[in-house]
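Below, a portion of the complex is reproduced, with chain positions unchanged.
Chains here go by letter, A and B, matching the order in which they are written, and residues are numbered from 1 within each.
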Amino acid sequence: VSVPLITFLSDFGSEDWFVGAVHGVIAAICPEARVVDVTHAIPPGAIERGAFVLEAAAGDFAPGTIHLAVVDPGVGTARRALAVRARGQLFVGPDNGLLDWALADPACETRSLTDARYFRHPVSRTFHGRDVFGPVAAHLARGTAFAALGPVIGDPVRLPSRRAHRDDGAWIGQVMIIDRFGNALTNLSAEHVVEVLDGAGEEALVVHAGGRRITGLSRSYGDAPVGTIVAVLGSSGRLEIAQVGGDVSQRYGIGLGDPVRITKAG
Amino acid sequence: VSVPLITFLSDFGSEDWFVGAVHGVIAAICPEARVVDVTHAIPPGAIERGAFVLEAAAGDFAPGTIHLAVVDPGVGTARRALAVRARGQLFVGPDNGLLDWALADPACETRSLTDARYFRHPVSRTFHGRDVFGPVAAHLARGTAFAALGPVIGDPVRLPSRRAHRDDGAWIGQVMIIDRFGNALTNLSAEHVVEVLDGAGEEALVVHAGGRRITGLSRSYGDAPVGTIVAVLGSSGRLEIAQVGGDVSQRYGIGLGDPVRITKAG
């Protein structure tokens, strides 16, 4: 069985009917699609957080997955609506930086959603998740050609860079998100760690974050005494700062945007 | 493919297992049905809010959709259980006003759920979502005839009217809900606005709410300076009072039940 898969991320919350309405529209257009909710708890209008969560999530899904993402404070204004083909997957959402990870793929193809045949009518001024993005994702799931959605554009809105940078033998990144468990996820990757270690063992890694110095890489959240602050390579290939059995952001005051520096000991 | 669609709205929250149990019961009776959660964050026992959200959501779903709604503080008492056919859709829930929008359709047909063949047994005293309403919705999805569920009744419980009323050339409505984004949704519709304008342009609309006077209708939440209070025709055809980029209820103290008056300028 081949079942088209649509993921759905938004800032719609769970108190109203907005998420359900989009599910209903998708089901009406493509009943055979499976829709997986990534999260709808992105704070209202928080485009950067939405972009980060989408990036973290998308890599866990199979090729061909269609990612529907709606964090859209500019709904109803002149901002464009986009579909992006990148990294073997498809992305649908507003042109405000939310799809930045897809757009960072040099081989990406970006189209402006202009063909109103794939919209729900009448198109409201305030709910394009229901009227534009959801229907387009459903039509893609049904087999509509990507090229049919609208013309290729070359100037999608991008986010300010949040890439780590080199500083002599160190890499300096930052805290991108605090997750449910109070772990601080950074934009430093396994590749940065390998480069810094330069052949030395994991025990030679030194991490500076929140005024703390952590040495070595732990294999899991649970293999040091409770309360210890540790550095871990997390499930999405990112360096994480964690407190064993606790919330590192509350306990150590580590927060969004805080710099994280990694070097080799000695 | 024709896939029966059931929506599900309740006050069950997401902390316990109640929502999942109802999904499981539906899946056992009608595995081919798709179940879309509208919301389960209705405050416990808040029938009026449940009724409003159901009304706002139902219109976005296709004809034939089955709406399962459970906000049921009287579970286990003598209150009846209902199924209503109205507006081209089906509604299943307690007889306490929750289904008021369906009941407001003059052509609706209302039945009391008395045929226990469509229940889950034993029927508990405290969880009719699992034992009565969910199973009946699933049986409807499977093709059980509406008329088989029980006898027609003529006296279902209705909510006190929350309709807008005319006052000379004005219409006076009220705030029905504050949504996730802090927008105040009213019971004034596009039809009220058209009637008040009486042929004049949108810029002639005057809205009084929360001690503020708003002139004109904005096309979206985002086409005025951040912080501005605006009036918008929202995605469900209702007049909404919004703050551009903010929460109008927090910023301007507009709350549930507040009167909203619309007139024509001059």
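Keep in mind that, in the parts below, contacts are C-beta pairs under 8 Å (C-beta built on N, C-alpha and C of every residue); 3 or more make two chains touch, one makes a residue touch a chain.
All values reported here derive from a predicted model rather than from experimental measurement.
Visitor: Please state how many copies of the single repeated sequence make up the complete complex in this structure file, given that 2 appear here.
Guide: The complex in this structure file totals 3 copies.
The working rule: only the chains that are shown with their structure count from here on.
Visitor: Distance from the CA centroid of chain A to that of chain B, rounded to the nearest Å?
Guide: 32
Visitor: What part of chain B is in contact with chain A in the complex they form?
Guide: By the definition above, chain B touches chain A via 1-3, 5, 7, 9, 14, 34, 36-41, 53, 56-57, 60-62, 65, 177, 179-182, 219-223, 232-235, 240, 245.
Visitor: How about chain A: which of its residues touch chain B in the complex?
Guide: Counting only chain A, the residues touching chain B are 11-21, 23-25, 27-28, 31-32, 44-45, 73-77, 124-127, 130-131.
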